[in-house]
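Let me begin by handing over the structure; questions about it come next.
The other protein chains are all here in position, but one chain of the complex has been omitted.
Here is chain A:
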Amino acid sequence: MSVLRPLDKLPGLNMATVLLVGSEDALLQQLADSMLKEDCASELRVHLAKALPLPSNVNRPRIDLIVFVINLHSKYSLQHVEESLHHVDASFFLGRVCFLGTGAGQEHHCSLHRNTVLKLAHTYRSPLFFCDLEVEDFRATMAQRLVRMLLICAGHVRGVSALNLLSLLRTSETPPPEEL
């Protein structure tokens, strides 16, 4: 039952909500804090979740943007995200979903290849960002970008819809063929 649907409720006044899904609590928390520090005219809400489906007993506002955070250091996080993707309504993928890969900076810790995540983002035709969430400066920049995306997805920016933004952002091109 509990499939996440976009536009399932009326929007709150001046409110924008983002849902961060990922298996690493600490990273999500840090990213949430950085996003809330950003200066913007609208009221931001950040929800954190380890996996979908979300518990249905909680009264929550409608979700404007879902960010799937994949940690390149653990295959476990990719598995979680893939399973959660099945609980998302198809219409979310019209620009209200994006993928975020973290931990690409430390090559020797990475158990996931970049291409795997690239392929995933390409399959769902959604934008993919790479950012080392542990480094504060990168995190702050990423938070800024996510907040701007969120504002557009929530409709607070006149003349640009989430779908427009999606077409403007270059979705990942066909990933290079698997290296043997």
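The working rule: a residue touches a chain if its C-beta (ideal position, glycine included) is under 8 Å from a C-beta of that chain, and two chains touch if they have at least 3 such contacts; residues count from 1.
Here is the rule we use: contacts and distances are computed from a predicted model.
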Undepicted complex member, UniProt protein name, chosen from "Centromere protein K", "Mediator of RNA polymerase II transcription subunit 9", "Transmembrane channel-like protein" or "Histidine-containing phosphotransfer protein": "Centromere protein K"
Identified contact with the non-displayed chain, of A:Phe68, A:Phe99 or A:Tyr124: A:Tyr124
Interface residues of chain A (partner: the chain not displayed): 3, 5, 7-11, 13-14, 82, 85-91, 93-94, 122-125, 154-156, 158, 161-164, 166-167
